[in-house]
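Removed from the display is one protein chain of the complex; every other protein chain stays in position.
On to chain A.
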Amino acid sequence: MSEDDDRSPPLDLRRADIAESSNKTRNCTGVSGSGGSVPGPGPSSMEFQAPYPDQVLENVLENVLQFLSSRRDRNAASLVCRSWWRVEALTRSDLFIGNCYSVSPRRATARFTRVRSVSIKGRPRFADFNLMPPDWGAHFAPWVTAMASAYPWLEKVYLKRMSVTYDDLALLAESFPSFKELVLVCCDGFGTSGLAVIASKCRQLKVLDLIESEVTDDEVDWIAFFPESGATCLESLIFDCVECPINFDALERLVARSPSLKKLRLNRFVSIGQLYLLMVRSPQLTHLGTGSFSATEGMAQGEQEPELFTAFAACRSLVCLSGFREILPDYLPDISPVCANLTSLNFSYAHINADQLKLVIFQCHKLQIFWVLDSICDEGLQAVASTCKDLRELRVFPFDAREDNEGPVSDLGLQAISEGCRKLQSILYFCQHMTNAAVIAMSRNCPDLEVFRLCIMGRHRPDRVTNEPMDEGFGAIVMNCKKLTRLAVSGLLTDRAFSYIGKYGKLVRTLSVAFAGDSDMGLKYVLEGCPRLQKLEIRDSPFGDAALRSGLHHYYNMRFLWMSSCRLFPQGCQEIARALPRLVVEVIRDDAIEHTDETVDILYMYRSLEGPRDDAPGFVTIMQ
């Protein structure tokens, strides 16, 4: 719900509306939606009248609008007029809440009454890096409570960066008999007991995906809670982030009776021998996470060498491979049979070197998505560049995420990728050293870039060769990559870099800034220049209250602004809060940050229809 829906309709439309709502003869379902916050008499009177011309229109509209799937299109349609607003609300089945505090569950469920699928995002992204004190909020509880009564036919829940408790999961499992899909990304607050209740009660469950979530070990054998007999509906079971052992026998039986299973991503407590056993039971898999890809400790001496090669050869539909959490490189060649078909390969937990990578990468001609550790070095990246001509997304993670290391990958790797992978759309690259030249080369060689995230791990580090700031490199990216929507900058950057972003980054929606800029001008350039900016996260940069003021015209168009360890003062934040009443301005105290002045630790502000939230912890002050 990225549009502000709080607008009263013009008076004449409202009268017509009142008449209509009493004539509703809905033929779709018995429920006559009240249209949310429309004032007027209830829709219960069913006196017969010749249908309004508008009634016919509404029926037609409903039949047409139900095909609109894009939420941006739907938001636009809902603004046409009152009747379109109402019909759109009735036909929206996928509800997306980009910020759980921007709208209340009550308001959302009142407007959209026939929702089957809900996506909610909570904490801001910088919370992933321990920049937000714990227990800040983003609780699923009020949402699941509201939905339990409002959406009995709910089928799908997708949550990102939310706090989910056992009780929430238990309520979910009990309230929605048609429930089919649960996807939890970067969530926390629950444990294996919560998974058990989902497994046991959601009999129609097709998808249970846990991605980068923190799941506590309640010592509950959750896999065993899936119904013991009969085939399951499971199509996707992803639990590679679950850091507790699982009952392998139960898992094996589960996989054996899940004929529709296409996606299976195991955690590191599944050994390679066990992987083999699962693979022979499910050759129809399209997505596989291999678990540890290593022998269990204390594997019996001479334990049967699994014929992994044949198991992979039998998986003819495999297109996405990940896992390798504790890889024994000896086994790597066994994945060869599937390499030629792979479109997605995630080696980002596999500590392998260039030579080991080359054993497999030279066969991966169709690869589009590749995640890897920097242990493959520039040489490994050159191998990727020479083979993976179709590459769209590359992520290079640091094995040793510290500032002062050797840096196995550098501008050389980036240059090679830019020359070999011309179709690149998205890149995340961690390195110790970079040059403007390599970044400029990428801006020229990869015109389709939409996401450019470069993390030079040494703070304030200039161009390795020229010793200049990295302004020109990032400037070239915004200038030459006309489709760029997401940008993360790093290294030594002056205000000039931001002037480039403001001048050329016209499509940029998400911008991440850390340890950059010289003065308020930097932030001003961005706030004044980037009309599409929605998400701005800044840390440790010298931007102050004056800069903050320069965005007043734009903050209502944004999902959020995060600024931590900058030069903001409480007065400046308060000014914003007073100027923009629909903005929630949170000043968050972080006791881990040491400083001697009165600057604000963390400013997190976002538009909201609800005003200050009532679940804010003590370290959060909401400015008013």
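Keep in mind that, in the parts below, a residue touches a chain if its C-beta (ideal position, glycine included) is under 8 Å from a C-beta of that chain, and two chains touch if they have at least 3 such contacts; residues count from 1.
Keep this in mind: contacts and distances are computed from a predicted model.
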**Candidate names "Tubulin/FtsZ GTPase domain-containing protein", "Cell cycle checkpoint protein RAD1", "Phospholysine phosphohistidine inorganic pyrophosphate phosphatase" or "Auxin-responsive protein"; UniProt protein name, chain not shown** = "Auxin-responsive protein"
**Message:** Can you say which of A:D54, A:D94, A:E214 or A:E379 touches the chain missing from this structure?
**Reply:** A:E214
**Selected residue (touches chain absent from view) among A:L131, A:L251 or A:A385** = A:L131
**Request:** Identify the residue among A:C241, A:L254, A:L288 or A:L568 that touches the chain left out of the display.
**Result:** A:C241
**Message:** For the chain not shown, which residue from A:V118, A:C455 or A:C530 touches it across the whole complex?
**Reply:** A:C455
**Request:** Out of A:G122, A:P398, A:G522 or A:G551, point to the residue that touches the absent chain in the complete complex.
**Result:** A:P398
**Request:** Over the whole complex, note the residues of chain A touching the chain we left out.
**Result:** 126, 128-131, 212, 214, 241, 301-305, 307, 325-326, 330, 348-349, 351, 397-404, 430, 455, 457-462, 467, 512, 514-515, 539-540, 565, 592-595
